[in-house]
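Since the structure comes first, as structure tokens, the remarks are kept for the end.
One chain of protein is taken out of this complex; the other chains stay put.
And then chain A:
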Amino acid sequence: MPLVQNLPALQVVLPLVAAPLCLFLRAPRLAWLFALAVSAAAFAIAVSLTVSVTEVGAFTYAMGGWAAPWGIEYVIDPLDSFILCLVTGIATLVLLYAGPSVEAEVPHRLIPAFYVLFLLCLTGLLGMVATGDAFNLFVFLEISSLSTYALVAMGRDPRAQTAAYRYLILGTLGATFYLIGVGLLYMMTGTLNMEDLARRIPAVADTRTISVAIAFLAVGLALKLALFPLHKWLPGAYTHAPSAVTAFLAATATKVAIYVLVRIFFTVLGPIEAFQTLPAAVHETQVVGVLAIIAMLSGSAVAIFQPNLKRLLAYSSLAQIGYMVLGISMVSVTGMTAGLVHMVNHAMMKGALFMALGAVVLRIGSPRIERLDGIGARMPVTMAAFLIAALSLIGVPGTSGFVSKLYLVRAALEDQHWIMAAAVIVSSLLAIVYVWRIVEVAYMRSPPADARPVREAPLVMLAPLWVLALANVYFGLETTWTVGLAEDAAGFILTYVPGEGPLSEHPALEELLEGVNGGGHGPAAEEGAH
């Protein structure tokens, strides 16, 4: 088998192998460069996978040569390659940025361990996206989560440990709920392969076991992606984690969790329309959409009153997660496209904002607003990038934020969801308020008289920051790539039909399946469900 065919495996294995190797590199700078090279290679793999997917369509990879549904299968489809590019691209930029930032914020002897954990986290996120197996997804979810808890705890503020502990408890609850949900699905279908699950679930859809499984999956994943009201872990974790970690988490971790939500609810549970049948909270709007609206409004409103800018941006992230989930909850191609486009755009804007803030923390020592008087004049290059990303966060025309909000409002109007459209606009107005607070402090006030002069952040930090800031402008004007890929992925996911599968070739298995099919509505299965 030529190496090229192994790319789906290498995508995940490369950072997995690199992580323990990092532990042996005692010199912090060496570990940094090594991790950077690895994530750049992972990005190259993701790009080549995207090219293959656009050329030949979705393809699979059988781990260890064991054919699905018995073995673990990796599936790369348009949605996967889209997210893989996003995660590896952001990881590369953040790692480039991390060098000086981590040296300043993480104790010296922990730095090699920091890069080990960072690469493990990357492994987990990539594995969650690449795998086509519901249990394998849980394993990668835990790999990324466990390393994230430790990364958050490395923040220099002692409160980082409390925040990490809270994140640990809630994150573990979320993962456990996911596992219980998958366990219940397995109980009814006897399979863990996602495509195979999608094939078999319709036969047993009306059982109570499947309903309970859907409930556990929904709550578990909502915890992981920090959907209101299950978001309590997020502000603390983002505020106290080292700056590079915050930038990475804000730009990737919650995005991958949203990806998993889409994957589970629209492919695995897609044939039984589980997402559409989640309880309706307010007449035709179902509960997820309502929660998304509350997240958008409350997140933006709370952000206005935060004195710590990292916490302010964390609350703003909660609101932005609301936008993405809102788009998905409309269950239309435009809505899904809007949600997916905002995933990428938000990754770019929040990545840039947290990076800029990290550069400020490096030079000023604090992300608190009262320390930042006149910072626009003291660190003009950093703050200009911050300003661009902040305008994108509001959704000013010409930035990527505008594109996602345009699609979101269009999708809402298409289906006559007037309240949703209004909520997007009100939340954007609230964003103007909290961004203006920062702009006023940074540009309208003069630096304190006793302020010592500060230098700009080093070039390795400014370069990725500006790449992301300019990406916000570029993807605000040129939308063929983001919107095009998102539309492909949205169309693919909403019309997902599981393939035929190998089952019909095996008479014994067919008989077995018959048993499940026939018993699904019968008394035997009902008994099993109770």
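Observations on the model:
Just so we're on the same page, contacts are C-beta pairs under 8 Å (C-beta built on N, C-alpha and C of every residue); 3 or more make two chains touch, one makes a residue touch a chain; residues count from 1.
Following the convention adopted for this analysis, contacts and distances are computed from a predicted model.
Name of the non-displayed chain as stated in its UniProt record, restricted to "TonB-dependent Receptor Plug Domain", "Amino acid ABC transporter membrane protein 1, PAAT family", "Transport permease protein" or "Multicomponent Na+:H+ antiporter subunit B": "Multicomponent Na+:H+ antiporter subunit B".
Checked against the hidden chain, the listed residues A:90, A:318 or A:341 yield one contact partner: A:318. Considering the whole complex, the residue from A:210, A:223, A:302 or A:431 that touches the absent chain is A:302. Remark: the omitted chain is touched by one listed residue; of A:20, A:380, A:397 or A:499 this is A:20. One chain of the complex is left out; on chain A, the residues touching it are 1, 3, 6, 9-10, 13, 16-17, 19-21, 23-24, 61-65, 107-110, 113, 116, 156-157, 159, 228-229, 231, 235-236, 239, 298-299, 301-303, 305-308, 311, 315, 318, 365-366, 368, 371.
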